[in-house]
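A single protein chain has been removed from this complex, and every other one stays in its place.
Read from first to last, the chains carry the letters A and B; within each, the first residue is number 1.
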């Protein structure tokens, strides 16, 4: 197990290195410089600015500096936003994004799981059809459309919850729901399929043949076996949530990374775009790793095979 | 038990022939026939298909159904509400309405009228609550925008903030989404299938290198890849196309590879190889037919996510540049005036949801029909 983790960590570092290199050289091709954003500057001032961003050095030196800085967690300086450090900006804004992501993930998997479970238990019944239908809607309708609906009806029309901003817990509700719809739908559909498959397997018949009652069969024998594969969709779901936060934060004016990112895109603030991109890549790889490890911990077949 | 008294002449031997044996068994349908029958019986999938056909036709002809171009700006007719003759009951009557409340009835009346610039001749007010029961007085004002602006033509989906016809723009946006759908399908079918097929079929070193390459690509999140691509290219339909081409085929390639590896070692393929069949023939006769179902299913599932991705990119400003219309940009614009003019958001939102639902339902139907595992 330890060997496996180390191996995975090495892969992770290599991938990050590749992505960072790619990012750096792409940045070199990009049209934007800090100069294009600023007002007309004299040649002298321009030289100062270029010096500040280290843009006077030859490219290999720039690359080397960039990588060294990156390894220390320094993502450079923003072109806009008062020339602040990208790392600081990201750190300031990571809180709301993480909170939203977590809330949506937890609500999404729990509700989705329950829906899928109900579907499987009442297979081909009204509940099954309803929940499957809802899941198809949730999977299909883009999160920003949902966000619009919620914002207009719950926020504007009925005024039950704040329309936007980030000033307390109730402000997180609408964005969380908008984000959670997709995970709910995916988890529900996946859970339904898995549960149906598990419920059709031989060991469920064995359990029933022992006289175990329906609740015992579903929860003691079925659920656990269906939950293990559910872990495999958590990775893609988490990635989907990262995509989702980009738009949802914008719609609800949440001061998170996503909102910052979209702003940066519209202002051609490349250091922030690159920094955020790297962060997303890092989180992506990290989450996939954690989920793989989790899988090993939960499934006794893998756990013990590794242990022995 | 012996109460049967059948006549004696029935006890004569008969020849049982193979034909009689054959007659008993059901007429056997080929895999494809069977699959198509299943698909046709799937109500949801058929509705999805019908919706897509209708949307496709509207995307093709919709923009020509009225005289407004998609880029025709006219600020004097900005943010017109939708109006379709005969669909007033759906709320598409060309009016805006709002409810105002105040402590007194007069106060509410005044506020309601003020809401629409006191153009009293075009405003009808309706008292919802006269405030006599101690609650706030409520008045609903309905403002006939078309009459106020002396407009005798109708904008079926209304107009946007610049006075552009939403009907034309929505269908132009639908075109973009459907183009993306075709594109995603083509990328999956061509690059994905070819890559996976070649990798699996030739195996060995070729396979090894090709798989290493895929592993690197898989490590980089799609989102990151696409954003990077779009940043170096100019935003636009071309860069979205390229971005999708780079990242869209990977899962298909892996699936096809897995399937072909599995088939490659199966007896019927080994047998025909032993009999001297050429590579091309084996591919054509055995591998492709046995993989096609999987390819179709997977293609169908990658379409909605590609459509979503385009809309998403356009929404955050990385997709189509202004003034081009994509459902994503239209929805983005709709958010700017969501509180007062929700209709600007409404129609593109409905259309993209319909497209996504239709493709997902159709994909589900295809999977149920073509995946042998799904059969009971």
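Basically, a contact is a pair of C-beta atoms (placed from the backbone, for glycine too) under 8 Å apart; a residue touches a chain by one contact, two chains touch by 3 or more.
Basically, contacts and distances are computed from a predicted model.
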Write down which listed name, "Tryptophan synthase alpha chain", "Xanthine dehydrogenase small subunit", "cytochrome-c oxidase" or "ABC transporter ATP-binding protein", is the UniProt protein name of the chain that is not shown.
-> "ABC transporter ATP-binding protein"
By the document's definition of touch, the residue of A:212, A:253, A:267 or A:289 touching the omitted chain is A:212
Residues of chain B in contact with the chain that isn't shown?
-> 1-2, 4, 6, 8-14, 16, 18, 20-21, 24-26, 376
Residue-wise, where is chain A in contact with the chain that is not depicted?
-> 124, 200-203, 205-214, 216, 220-221, 224-225, 228, 299-301, 304-305
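Methods note: only the chains that are shown with their structure count from here on.
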Hey, how far is the Cα centre of chain A from the one of chain B, in Å?
-> 23
Hey, which residues of chain B end up touching chain A in the complex?
-> 216, 219-221, 223-224, 227-228, 231-232, 304, 308, 311-312, 315-318, 331, 334-335, 338-339, 342, 345, 349, 352-353, 356-357, 359-361, 364
Interfacial residue positions of chain A with respect to chain B in the complex | 11, 15, 18-19, 22-23, 26, 29-30, 136-137, 139-142, 144-145, 148-149, 151-152, 156, 163, 239, 242-243, 246-247, 250-251, 261-262, 265-266, 270, 273, 277, 280-281, 284-285
